[in-house]
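Accompanying notes for the structure given below.
As you look at this complex, bear in mind that one protein chain is not there, while each of the others sits in place.
Just so it is clear, A, B and C label the chains in written order, and each chain counts residues from 1 on its own.
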Amino acid sequence: MLANVYHGAGRRSWDEVADPEITDEADAIIRVSATSICGVDLHILRGDVPSVRPGRVLGHEAVGIVDEVGDRVRTIGPGDRVLVSCVSACGNCQSCREGRYGQCRGGGGWLLGHTYDGTQAEFAKIPFADHSTYCLPPSVTDEEALILADTMPTGYEVGVLKAHVQPGDVVVVIGAGPIGLAAMLGARLFSPSHIIAIDHADRRLEAAKQFGADVTVNNSVSDPLDVVRALTDRQGADVAIEAVGEGETFELAVRLTRPGAHVANIGVHGKPAALHLEDQWTRDLTVTTGLVDTYSIPTLMRLLANRQIETSKLVTHRFDLDDIAEAYDVVSRSGETGALKVVLSSEA
Amino acid sequence: MLANVYHGAGRRSWDEVADPEITDEADAIIRVSATSICGVDLHILRGDVPSVRPGRVLGHEAVGIVDEVGDRVRTIGPGDRVLVSCVSACGNCQSCREGRYGQCRGGGGWLLGHTYDGTQAEFAKIPFADHSTYCLPPSVTDEEALILADTMPTGYEVGVLKAHVQPGDVVVVIGAGPIGLAAMLGARLFSPSHIIAIDHADRRLEAAKQFGADVTVNNSVSDPLDVVRALTDRQGADVAIEAVGEGETFELAVRLTRPGAHVANIGVHGKPAALHLEDQWTRDLTVTTGLVDTYSIPTLMRLLANRQIETSKLVTHRFDLDDIAEAYDVVSRSGETGALKVVLSSEA
Amino acid sequence: MLANVYHGAGRRSWDEVADPEITDEADAIIRVSATSICGVDLHILRGDVPSVRPGRVLGHEAVGIVDEVGDRVRTIGPGDRVLVSCVSACGNCQSCREGRYGQCRGGGGWLLGHTYDGTQAEFAKIPFADHSTYCLPPSVTDEEALILADTMPTGYEVGVLKAHVQPGDVVVVIGAGPIGLAAMLGARLFSPSHIIAIDHADRRLEAAKQFGADVTVNNSVSDPLDVVRALTDRQGADVAIEAVGEGETFELAVRLTRPGAHVANIGVHGKPAALHLEDQWTRDLTVTTGLVDTYSIPTLMRLLANRQIETSKLVTHRFDLDDIAEAYDVVSRSGETGALKVVLSSEA
Partner (left out) sequence: MLANVYHGAGRRSWDEVADPEITDEADAIIRVSATSICGVDLHILRGDVPSVRPGRVLGHEAVGIVDEVGDRVRTIGPGDRVLVSCVSACGNCQSCREGRYGQCRGGGGWLLGHTYDGTQAEFAKIPFADHSTYCLPPSVTDEEALILADTMPTGYEVGVLKAHVQPGDVVVVIGAGPIGLAAMLGARLFSPSHIIAIDHADRRLEAAKQFGADVTVNNSVSDPLDVVRALTDRQGADVAIEAVGEGETFELAVRLTRPGAHVANIGVHGKPAALHLEDQWTRDLTVTTGLVDTYSIPTLMRLLANRQIETSKLVTHRFDLDDIAEAYDVVSRSGETGALKVVLSSEA
């Protein structure tokens, strides 16, 4: 089959490789209908994720048709149209029993396109298939469902739910990339009174308005603190969600909140951030971090089928799977291209 | 009356001052039976708390007999023996309505010995008396109750409850001073499987054993990480409570925990701490900070009356109120004297 | 002044009575701008509420202008436009400290139009005014705010919040009277996938569609169980809210839910209901009851000001205060008149 293979920092190509085969009775093979490129894939290509070895097929988001299943797979079978979660969960370890699949200690976690071959390919082998795939209702398109593989659950679980967004809250989301926008979509489900989107790119802020932001601040131009104070009787935001991954934006998230607030970090950080305990020790702050577990997929799927979230709004570009080189190029130049999520589809 | 008056950095004296008078109908005057010296009082004396102005009577912990009450005080009356909370709460603002008295926006908060004259005196005026005093049951001594003014609720609310200690948990408490020990006493109420006390003073660690620690680590000698890992199948602690107030110990608290853990900061910090988001962004961490609200006083009082917490174990030294100079000396040299809480009593 | 006075079962009249006067420093007098008639007032008139004595001015919902305040009232003053909560809370007892104002043990609770003279009058005295009145933002009309005195917080607190409505839930509301409709409005804030309204009056079911119900069942015609099963893969509803107050509808609520569901009772019951423990002991059921506390008024006010709930949809009839007899008539024949909430306004 053809697959997007990583060949070390800066190098990938669309290669002919061996078809995946079932090696564990819990595996399933899917024929990929749609896959995507995640910000993490760009990190891998830059060589920032050494646990990804050359020769690896990249990609951890997919919708596909089940081709074959191992003997112990019970919930899906050949011909089923399924969503593949970005997290493969053993389902049995203590972490999985608590729904913390991202912390699986039974051999699961983020495997696809990381330590296992991934989904940017014609076929993909999915480990722990019963726990890691979801049958799709007919009313949901491949493209819509694809956003539930990683982006939407990340914004919802690690952002919205950890931050306990409540009706009437003032919610700040810093970073209007795909994950930040997904957090806005998810926050809207709880009827906050305001969602304030902060980014330094006007283009992204413009997009944020489509995702539920009713106030936008370009923080390279204005001070978001003034805006937040004006909206909150000078108290600060009830919730701040960090979706950038820099120390500076994390510190900004903390600074914008009222006493008793929640700050949920979603961003992928490469360096420590300063936690200003000299100010914050008295302020009843709660800071959370987390890896996506995708336990919310069934709920999000129901909301999607019911048209309560419109995930396809995140899709800005569409390509044939064969044109993955071009897709990578568009994603890597998102500043110019305005790319949020690109969808790579196989020709049916 | 006589009172302990602050005269600027490094200076305090036991002076004759005017008796307090009721100036607001919500005030009460109490005749102080017992008061104490808190670590914060030492900070004030060093000049670290500029909001305390010279001329201020210090002290925010007291048990006393009600002498007089303002017209709108309903729940206490002359002759009642009461505990005075370190937090004075208006009871009406949104913060107070949510039980977050430490964040009172209606004129309350930490007032006594701060922006109001305090309790290290023969008499003290207590603002918002209905919300800020608690009648004592006969079975509870002045000394036992005094620990509920600040120390015990701080360890319990900001440490134990914010960290969600649960049966079977492995709980780390860093810092075995009065607040850390109070956190251990409080944590025991939830039947953790282990409490690991960490301090650099063997004397304090010895004391910790009396407060529920079953493992102690002198972190100037051994690496607590080894101990925690050995007890937790290499996973890390379920809960870490920081009760020192330094960046280093906060970072240690984070480092000792498992994914999904709670880190509750109680320590008073003067500088930022590093939050190692480059490691922690994936680890489902929850960090909390907070000022004591003393909402737990009624519960703690019931536990005390029922002999389920023994707060008098924290009292290491007792003085007459007149001998407050000596008491300050003992507290300020706690490294040598082993002072935890000192009780200053008026001669009946 | 003129007021609606109860004269024993079946009798009320619009009488000249003495103006209310401040008798406690926590009282406020308001000049009533708008008041309403609640189902409970009809119960009183039938003689079902013996704690209401003849001579009592009825009514517990009001918006008005502050006329005078007692010495200890701090948060409102003459000329302020305020909402009066149906619950008067001392703010100081343990129940009030936990936000359970409806259970106030310090002399508060449901007082107005019950054991105190109420709001169906030109003027009303409001006890515990600081805790029981809310200044109105200019963007909110009297009529909109009036619904927050009782109806909307009851549906939201006792129904929606106690039942933990979550995104994607299937929510059943039995009873499409004012409280049931308020529960639907409130449930919508949490993005359930479906709200199923059940009533035996088609007219009310028609109204329910304006309040967020997307499925309606006339249970004198069809079996709601079929509808619920069809929508929930035969599992049952996630949440059922009882807003009728009869044993039969309570039992229906229980029967319609899946294992692990929440049943929130809001209805005013006069008789016991059967709890079918022979079926339910295994089904992880949670049943809650409750009196409104109105702790949610600040949140609801923010949502109202922000146009996220449209409470005026509940107002079907409007009268001058003088025409209260006619208003009572309309409300008491709601089956014919379609009355939900009537608003009685003073002529400005």
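Quick note on the criterion: a contact is a pair of C-beta atoms (placed from the backbone, for glycine too) under 8 Å apart; a residue touches a chain by one contact, two chains touch by 3 or more.
Keep in mind that what you see is a predicted model, and the values were worked out from it rather than measured.
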Checklist entry - For the chain omitted from this view, which of the shown chains does it touch? => result A, B, C
Next on the checklist: Please identify which residue in B:Thr115, B:Ser139 or B:Gln308 touches the non-displayed chain.
Outcome noted: B:Gln308
Next on the checklist: Which candidate, C:Pro50, C:Gly79 or C:Pro272, sits in contact with the chain we can't see?
Outcome noted: C:Pro272
Checklist entry - So which bits of chain C touch the chain we can't see? => result 95, 98, 100, 102-103, 245, 247, 250, 259-260, 265, 267-278, 280-291
Checklist entry - Which residues does chain B use to touch the chain missing from this display? => result 166-168, 188-191, 193-194, 299-300, 302-303, 306, 308
Checklist outcome for this item: Omitted-chain footprint on chain A covers residues 25-26, 71-72, 74-75, 91-92, 94, 97-99, 106, 130-131, 295, 298
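The definition used in the following text is that only the chains that are shown with their structure count from here on.
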Checklist entry - From the C-alpha centre of chain A to that of chain B, how far is it in Å? => result 42
Checklist entry - Counting in whole Å, what is the centre-to-centre distance of chain A and chain C, each centre being its mean C-alpha position? => result 42
Checklist outcome for this item: Among chain B residues, those touching two or more other chains are 98
